[in-house]
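Some notes on the structure that comes next.
For this depiction, one protein chain was excluded, whereas all remaining protein chains were kept in their positions.
Letters A and B mark the chains in the order given here, with residues in each chain numbered from 1 onward.
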Amino acid sequence: MSPTTKNPRNQYLRTDRMPHIWCPGCGLGTTINCFITAVEECGLPLDLISVVSGIGCTGRIAGYLKLDSFHTTHGRPIPFATGLKLANPKLKVVVFSGDGDLCAIGGNHFIHAARRNMDLTIICVNNFTYGMTGGQVTPTTPMEAVSSTTPYGNIEEPFNLPFLADCSGAVYVARWTTFHVRQAAKAMREAIQKNGFSFVEIISPCPTLYGRRNKLGDGLKMMQAFKDNSVVCNDADTRSVALDFRGKIACGKFVDREKTSFLDMYNTKMAERFGPFYEPYEGVK
Amino acid sequence: MAEAKKPKSPKGTVAINVELCKGCGFCIAFCPSGVLEFSDKFNSKGYHPPHAANPEKCVGCGLCGMYCPDFAIFGTRNKEVA
Partner (left out) sequence: MKADPKGVLTGAHFLDGDHACCEGALAAGCRFAAGYPITPSTEVVERIAARFPSVGGIFIQMEDELASSIALQGAVWGGAKAMTVTSGPGFSLMMEHIGYAAMVETPCVFVDVQRSGPSTGLPTLPAQADMMQARWGSHGDYEVIALCPNSPQECFDLTIKAFNLAEVYRVPVMMMMDECVGHMTEKVVIPKASEIHVEPRRYTTAKPEDYLPFKAEKNSAPPMVRAGDGYRFHVTGLTHDERGYPVTNAEVQDRCVRRLVDKIRANARQIIMLEESDTSDADIVVVSYGITSRVAVKAIQQAREDGYKVGHLRLVTAWPFPEKRLRTLASHVKAFIMPELNLGQMYFEMQRCVEGRAATYLLPHAGGSVHDPELIYQKIAYAARHMRVKEGKEKEAAK
């Protein structure tokens, strides 16, 4: 019984790019672990999983996963993923990006992909700030929180992302923190297995640029706070799960419903219109 | 590269790649069995990696590996010895 010396996660990682660029105490690596577990558990062939990221710290995730991976432009991973999915619907397309990328610059794409129920899994790592550019305010920064562009405290009401996803039409909505590794992995697996627009928000520590400015301590302290402040409330009304500065963090699976996905709807409609001559669209030949 | 502790008959084993560690302490804080502690040693980047201070307590749950944001540690369940 010799000790295993190779991390079993290595087969999913571009180990030739390690160590990664993220700070000590950053939660992004933890979300990757959760994702790897989710991928392992759902048993999909790895060759059929594509990861699409935008720009920012979370945007770098695509570059560390040894899957077909696309590091696209700022805010646009969802429309890129839309094209990828439609060209080859056999692919499981996962968008892995940050709160600024998906909900500020990419907010329009987020709501529209949810509205048309595009079969994509969106994992939004929410650290309440733009890390890559030095800690500016994002649409999820809580009121009062200090950022480099809100030095006197944020005065804008933040997005409640599960509610945004829910009311835009997502078929699966969950939120966990990087402390809840097992639950987060399970939520990612369920999201991947769902047919339609599925959304998982992961609250993650950014000790360097958000924690430090807001006196929340280092990564570990922030993780402890996630542990202490989380309240599991599955099936909660998404209107009630907004986040406050240093407040309680509602976690759980909030939405899980069935709705015809974009492509299924498309094929149904075209078959109706063209009759028996219509060959269902299953990707470009 | 990886340094592993091999206790007498623990249920699990933890392996640490000290060079990848950035010393965040997640694994130490969230190990449910209290296996890990910060080491006195430095890695080449100047961080204190964890070490298995109480290897006999490891149950091989793998949570350290789930938490580690730097892919520097992982736990495995030992095979049952007849």
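In this text, contacts are C-beta pairs under 8 Å (C-beta built on N, C-alpha and C of every residue); 3 or more make two chains touch, one makes a residue touch a chain.
This one's a predicted model, so the numbers in the text were calculated from it and none came from an experiment.
A.B. asks: Where does the absent chain touch, in terms of which shown chains it meets?
C.D. replies: Missing chain, whole complex, touching shown chains: A.
A.B. asks: Kindly state which of the options A:Cys34, A:Leu86, A:Leu161 or A:Val241 is in contact with the chain not pictured.
C.D. replies: Selected residue, touching the omitted chain: A:Leu86.
A.B. asks: List the residues of chain A that touch the chain left out of this view.
C.D. replies: Interface residues of chain A facing the absent chain: 14, 16-17, 46-48, 50, 52, 62-63, 66-73, 75-76, 78-88, 90-91, 108-109, 112, 266, 270, 273-274, 278-279, 281, 283-285.
The rule is short, and it goes like this: only the chains that are shown with their structure count from here on.
A.B. asks: Which of the residues in chain A end up touching chain B in this complex?
C.D. replies: 1, 3-10, 13, 18-20, 22-30, 32-34, 37, 178-179, 181-182, 185, 218-220, 223-224
A.B. asks: Spell out the residues on chain B that touch chain A in their complex, using ranges where they run on.
C.D. replies: Residue list for chain B touching chain A: 1-2, 4-6, 13, 15, 17, 19-20, 22-26, 29-30, 47, 63, 65-71, 74, 76, 78-79, 81.
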